[in-house]
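Yeah, one chain of the complex is gone here, protein chain that is, but the others are all in their spots.
Entry: chain A
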Amino acid sequence: MSVLQSWLVQALFIFLITGSIGELIDPCGHISPESPVVQLGSNFTAVCVLKEDCMDYYHVNANFIVWKISHFTIPKEQYTIINKTAASVTLTDVASLNTQLICNILTFGQLEQNVYGITLISGLPPEKPKNLNCIVNEGRKMKCYWDPGRETYLETNFTLKSEWATEKFADCKTKRDTPTSCTVDYSPVYFVNMEVWVEAENALGKVTSDHINFDPVDKVKPNAPHNLSVSNSEELSSILKLTWINSNMKNVIRLKYDIQYRTKGASTWSQIPPEDTASTRSSFTVQDLKPFTEYVFRIRCMKEDGKGFWSDWSEEASGITYEDRPSKAPSFWYKIDPSHTHGYRSVQLMWKTLPPFEANGKILGYEVTLTRWKSRLQNYTVNDSKLTVNLTNDRYIATLTARNAVGRSDASVLTIPACDFQGYLAESKCYLITVTPVYADGPGSPESVKAYLKQAPPSKGPTVRTKKVGKNEAVLEWDQLPVDVQNGFIRNYTIFYRTNIGNETAVNVDSSHTEYTLSSLTSDTLYMVRMAAYTDEGGKDGPEFTFTTPKFAQGEIEAIVVPVCLAFLLTTLLGVLFCFNKRDLIKKHIWPNVPDPSKSHIAQWSPHTPPRHNFNSKDQMYSDGNFTDVSVVEIEANDKKAFPEDLKTLELFKKEKVSTEGHSSGIGGSSCMSSSRPSISSSDENESAQNTSSTVQYSTVVHSGYRHQVPSVQVFSRSESTQPLLDSEERPEDLQLVDNVDGSDGILPRQQYFKQNCSQHETSQDISHFERSNQVSSVNEEDFVRLKQQQISGISQSCGSGQMKMFQEVSAADAFGPGTEGQGERFKTAGMEAVLDEGMPKSYLPQTVRQGGYMPQ
């Protein structure tokens, strides 16, 4: 029943539709929109509007509207009653492409009466076309193509638009069957940039691709080169020359080429390096080909700069390289007919024809030569691949060469042995037996083996010798026995070794070795070693060899000596360093300061002695007679370590000072010319003398004497009285005093010098000045000694202005040293200023001069 109803409805619907189209029947209403195109997945609303007369006729209104889609009733929830005559339906997420939507009314008796129907078309809007590109096939019009994107399910029109900067071209509309490309109507103009884009449009929208701007000449696909021909060269069998005719594009653009070749029958193409064919040309010579081989070529071209497209491949062309002489001689062998007649034998020589890649051409024939021992050649020219000759029973040498149009191959050589070869094998001789298999198509690879008819013991034993001898081991080596004396296969060696007294030890060694290491030997022992070689049939001893193991292993002595030396060196170095650090202490203990009697100037400031102080003559100044002047003598005697040997040293110093005429300085290096040693001694003097009360006293005396210009008689006499006190025993209390000083230098010399200077200068300023300079020079020199004695001579000789800084440092240190004499310090400071002001340190020499100048006082 329902099926029947369905049929009925359908028939009515068709009738209605045709009626609406043909306007034969006036429908009862209509649906808006009339022919909708809906985007897939979107919502769609249609409205059915009923006509008044129809409503009256059927007694219905909009509430009676029933929507059907593809014959299925749409649920009432999707309906909306707009007014009495109109109701709408909303379809959500339209998925089907073509559907029929029908508006019905439910008439009396629940009969569905069709009112109107529409076809719902759904699809997608076009996507933006991508990858737009164009190609200009030479001599044809430009074609552009693109990727249209997703399927729209709708009729979509693509329009290719193109323009110059100054002009627009006609649109290119795609044909229905080729929606992804379009060929423009005009011939492109090269060297003028154009802009091209594509528009896609359907019922749901219109979209434009990206614009591309290009010069059509950069999109050219030239015609393939044509009339490709190949020619060979008689001179060179490895080349072929290609010639072709270029496309007409060569008049417009420059071309590059791609040439491929292969041997005929091969499947893969070889490529000519692109850089060799990167410019316009109409011929090319292909090299490194095999001779007498047929090659197939093809070629294509494109714009030289790589813009555009490769042309199609040209038609293939082939050519054969010229012949070359055969690269290899044919291998050949022989067959001797066993039924030989008396004195002669029939020998058949056979060879294989060369394969084409070795023949390098058409083989025109083979040449065979046969040479009997010391006789002339016999030549044969053969076209076949075998030759039968009658030979004597002698040994023959046969050679074979193949010949083609260009030349002949190297010769292959074969020895045909003498007929009576067999039966002469000797015993204990090594034979090399070679077997060459002969197959139907030629010989195979030969195999060889060594053999003896009968073995025997070697006729000589191997000679062993040492390669290297260590303390406990020895490396022995020997040579393989020559084949002549082996008499069989050497199976193994035995090494016998013994000491003079001990037992003999035997070691077996494999025959493949030529070296063996004897271990656990005793050092410093004579060994005797010999060796035997064994074949299967017995052995033979070689000569005996003796060697002595050394007492020490290599490097053992060095291993002992080197550390000892290093340790010694280190100890010495440490000792020296220690001594250097503690040198003051050591100096005090080992070579205490000894006053130098030659420096005594006590007489200088004696009013009675001026005539003696001729400063122009240093010899006189430091002569023995001046000893009486040295008031410091007693201070030196105070040193607690003034042992007799020290005294000797002292004496030595004294003598040296005396002997260094003109260079020694009795006043502690006040002279620029003073050598270092007297300076040291004089500074040492200062050290030891600093606490001597007598000197202090003395200085006071001198000072006053100076001030008043009247030397104190008392002081003078005391000074003289110190002379005999050179012996240390006489002033034991001074030893302790010196001990307390503990090496603080710089104070006493001042006093001493001050004293001396006092005796020489009238004014206190001058005195201080001289004291200053003297002290500086002496201390300075000592400082240099401390500084690893560098530039001693330089300083003492030049005493340049460069020393200024050093003076300052030294004097400053001295000035704030642990001095006990305020007076001394004061003088020192004054002296420094004086020195700085007067620029005295610039030179010592002027001092001396000045000193001398002051002397006459």
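Methods note: a contact is a pair of C-beta atoms (placed from the backbone, for glycine too) under 8 Å apart; a residue touches a chain by one contact, two chains touch by 3 or more; residues count from 1.
In the analysis below, contacts and distances are computed from a predicted model.
When the unshown chain is looked up in UniProt, the name that turns up among "SUMO-activating enzyme subunit 2", "Cardiotrophin-like cytokine factor 1", "ACOX2 oxidase" or "Glutamate decarboxylase" is "Cardiotrophin-like cytokine factor 1". When the whole complex is considered, the residue among A:I81, A:L111 or A:V192 that touches the unshown chain is A:V192. Note on the undisplayed chain: of the listed residues A:Y57, A:F108 or A:W164, the one touching it is A:W164. Across the interface with the omitted chain, chain A contributes residues 164-167, 186-187, 189-193, 215, 217, 251-252.
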